[in-house]
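See structure below.
In this view, the complex is presented without one of its protein chains, the others remaining in place.
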Amino acid sequence: MDIVLEMQGVCKTFYGDGVIVKANDQVNFNLKKGEIHALLGENGAGKSTLVGTLFRKPDSGIIRLNGKEVELNDPITALNYGLGIARQDLTKSLIERHTIAENILSISKGFFLSLTEIENEIIKVLNMYDLGELDPKVRIWKLSGGEKQRVEILKALISDPDILILDEPTSMLTPTEIDNLFKLLNKLKARGKSIILISHHLEEAVNYSDRITILRQGKVVDTIDTHKAKENWKSEEEGIRAIANLMVGRESLYDLYREPLKPVNVAIEIKGINAKNEMGDEVVRGVGLKLMDNQIVGLAGISGNGQAELVEAMLNLRKADSGEVWIRGMNITNKSIRAIKNLGVAYVPEVRRKALILDLSVRENLLLNSYQYSPTPMIENDNNALITEELIDRFNIKTPSPLVPVRTLSGGNRQKVVVAREFSVIPPDGAGLILIVENPTFGLDVGTTQFVREELLKMRAAGAAILLVSSDLTEILTLSDVISVMYKGRIMGTVDSEDATRENIGLLMGGVELEEVFS
Amino acid sequence: MRIFHYEVFMQKRVSTITGLKAIRVRIFALFCGLTVIGIFFGFLGIDPIALYVDIFWVNILLFPNTLGRFITLLLISIGLAIPFKARIDNIGAEGQYVIGTLAAFGTSLYFSFLDPVLLIPLMFINGFIIGAIWALPVVFFRAKGGFQGADVVASFLMVFPAVFLMEYLVSGPWRDRETGFAYSSLIPEINRIPVLGDLKIYIPLLDFHLDFSSISFPMVNIKELFEGLSLGTIQINIDTIRWDFSPVHITIFLAIFLTLIAYYFIFRYVNGIPKTKIGYEINVIGKNPLAGRTAGMSFFKVILFCMIISGGLAGLAGVGEIAGNQFRLGTTSPGYGFTAIAVTYLGGLNPIGILVSALFFSVLSVGGNAIKLTKGLPGTALDVFSGVILFFVLLAEFFFRYTIKWRRV
Partner (left out) sequence: MAEIINPVLGQSIVAAATFFLIPTLGEIYTERSGILNLGIEGMIIASAAGSYAITFLTQNLWVGIIFGIFLGGILATIHAVITITFNRNQIVSGIGLTIFGTGLSGFLGRDVIGKAVNGLDKIELPILYDLPVIGPIFFNHTILVYLSYILVPVLWFILYKTRVGILIRTVGENPSAAFNQGVNVRLIRYLCTIFGGMCAGLGGAYLSLSWLNFWSEGMTNGKGWIVIALVVVSLWNPLGALFGSYLFGSFDVLQFSFQQIGIDTSILKMMPYLSTMTFLALWAIILSQQKVKSIVGAPTALATPFED
């Protein structure tokens, strides 16, 4: 087969504050005509950066399209050469306030803007590729996460590219939608288009790709022919494990031991919470949950099903329309977030921006809770400085000094700062800590992921009541004692960890009722 | 970008410049700014070097006046640094200052039965309170603005009602009956803020006398240095300089005291941590309000604190100016509140830096005022300085994070 795209010796360096990251280091990559080529790697391995160099030239390296060397300085050149991309970060790609048609500029030509022309084109492409229903006149903010992702794919397809790049296209899609997407990719493949699929879902890559290139820390580890490799693997399980090892560079996630503990006291109980999102749609509907000491309750679900709003409503960061929250027998509904936190509640939000002040020092970030413990308006500087030294030590935060801005730290160490601060909250009267964590390991490398999960289990053993909100099923299954599944603002069901399997939780996440799953 | 055979490009520094290096960059920016202003004056047919030399000499001669201006600028600028640090863009200090002058005059008018020992502190208290009240709308607009820059627009729009209120008062109820011009009567001498000239300090332990009223300045060395370089246009008889400290009212002690207080409690770091809870909260809210809210800080409380201090200090500056220096109200506002914005940014939003930059702008202001007549400078000349220096200070911030490099192609 012909090679349509060849990248040779591609290097790309980022200059952060105090850190120089070699995101791509001498990467060689090629794409054959009519293949699906998966790019695999951990977060931060340089996958997105590599395809990014196709739209913004690399620091050094050669890019050849159909054997001809090209210089792709900006996105418009790349588009003209027949490259199409569906990006991962939709906030940087879609305009919430505009309609779908207004979002697709690349096909509009001339001085006047004819939206009807674009709308017709959209409908034509939707029908051609079986992408499902989308009304081009609808504004983006009204769409669900999955629909947005389909718009992004549509945006890439509409200019009829020869090379289609999909950057994590399935993160917000339901299982049926994922199936449809891969049917579509196969159709495109049959027409002679070439596809680069970026993913960190190994199963997807193994099942649907023709070749797999694995990146680790900016370098290519290996390129595998999937079909040949499949013949040699004894089972799919084994193959996935082999690829995972290549991605991580060592034996990945060893098993965690969750010692059997008997939960006694109810730490926090929420009853019938209803809450709206920013757009005024009810996204949390009558949710009730109970958390006990020495227990991890996993709240599973595809992200965007109301988990974030539920947590915010619990902590009174968002107004709950109805319902009550009780902590250790005390009604705290509508109490201020500070009053709630002072009862021994710690919170690790999913959005890191809510937890870290990047421009302030590590020390100042570690004090965000403890600064207010002194009885006077003054801060106890010496004491607090000592506390932060201990935290840096205990949680093994790698920083040149406690006084450098958090911005200069790596992603893993930044999260360790948050974890260190929140896990060290001291509840009043020796009660157990109530810990609410949202996707605590999202985007972290394997080492830190392991570390955070171990710490969570240590906290559990020390008597904490933990609510683990996560869209990572593996995380939920390994850590939780009890699993509740959220779908469209409702709790679909609560399952004991002994009865939970990847399959039945997955069905609940897709909106299948509990009775049907366990019948 | 390409210039002839060189490619010029910006490169991010490995780490952001801080501390002494940052000050150096800022001073360099200031120097560039003054050069650009010099070129601007050159185009207008004014010899810039002579202008700067004149500004220098005028300030040597009128150093007490410089100090008088310094008090006002310092107080307003310290008041601005605190909200700026919390990312509240209060640019209406001029209005808060004007309302402070009104408070001072009103107090002296309506509380004239009080003993000056009580009346003068009351002036300051009223000035602070009314200045703070005038700043309150900004709190609402910052907290619930609905769009970027709501606080900026609101704070600016509050300037004009203050000025027109002053205009109304001096052309109506408070008009000077004797002259009939549109300005108020003078504050009675007894109710004025004492000046340094009245002050005689004696420290018994050291047997040390300090009498500000008769300080003379033997400037022989400076004279020798500059005689050969008489580029300026003002004739100076240096031998007889005697500084008269009567324009310097004792508010200067209050101003410096408040500067140190602000530094000590809000800006100073001990062990890498601010000294007070509110100082820490201002830091957090200014850098990332979302994280502050999640941690349980009250955004509203912090803004309220910042704006009360900010408006209050501008009010105090107004009191000092009217009861210590001008003694009567006119119909126009002098624009100290706008100059103070440039002072605050040049000072790097830090009280110690502001001490220096306030003095620098006082020098420009006194110099500019004094030679307005000889050079035909318009009343807004100082604004050109403030504006250009503000631009360059902003550009300097860029070079904290980036460098400009070039290579041959």
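Letters are used for the chains, namely A and B, taken in the order the chains are written, and counting of residues starts over at 1 for each.
Operating definition for what follows: contacts are C-beta pairs under 8 Å (C-beta built on N, C-alpha and C of every residue); 3 or more make two chains touch, one makes a residue touch a chain.
Note that the structure is a prediction, hence the values are computed from the model and not measured.
Just to verify: which one of A:12, A:37 or A:87 makes contact with the chain not shown?
In the full complex, the listed residue that touches the missing chain is A:87.
Out of B:154, B:187 or B:323, point to the residue that touches the absent chain in the complete complex.
From the options B:154, B:187 or B:323, the contact with the absent chain belongs to B:154.
Out of B:32, B:129 or B:165, which is the one that touches the chain we can't see?
B:165
With respect to the chain omitted from the figure, which of A:13, A:43, A:66 or A:108 is a touching residue?
A:108
Quickly run down the residues of subunit A that touch the omitted chain.
Touching the chain left out of view, subunit A contributes residues 55-56, 74-76, 79, 85, 87, 91-98, 102-103, 105-106, 108-113, 139, 141, 278-280.
At which residues does subunit B meet the chain that is not included here?
44, 89, 91, 137, 140-141, 144-150, 152-154, 156-161, 164-165, 167-168, 171-172, 338, 341-342, 345, 376, 378-388, 390-391, 394-395, 397-398
Quick note on the criterion: only the chains that are shown with their structure count from here on.
Take the average of all CA coordinates in subunit A, do the same for subunit B, and state the distance between these two points in whole angstrom.
49
Which part of subunit B faces subunit A closely enough to touch in the complex?
Residue list for subunit B touching subunit A: 11-16, 270-280, 283-284, 287-288, 290-298, 401.
Considering only the defined contacts, which subunit A positions touch subunit B in the complex?
Against subunit B, the touching part of subunit A is residues 15-20, 317, 336-338, 341, 347, 349, 353-361, 363-364, 367-369, 371-372, 374, 377-379, 381-382, 384-385, 402-403, 405, 408.
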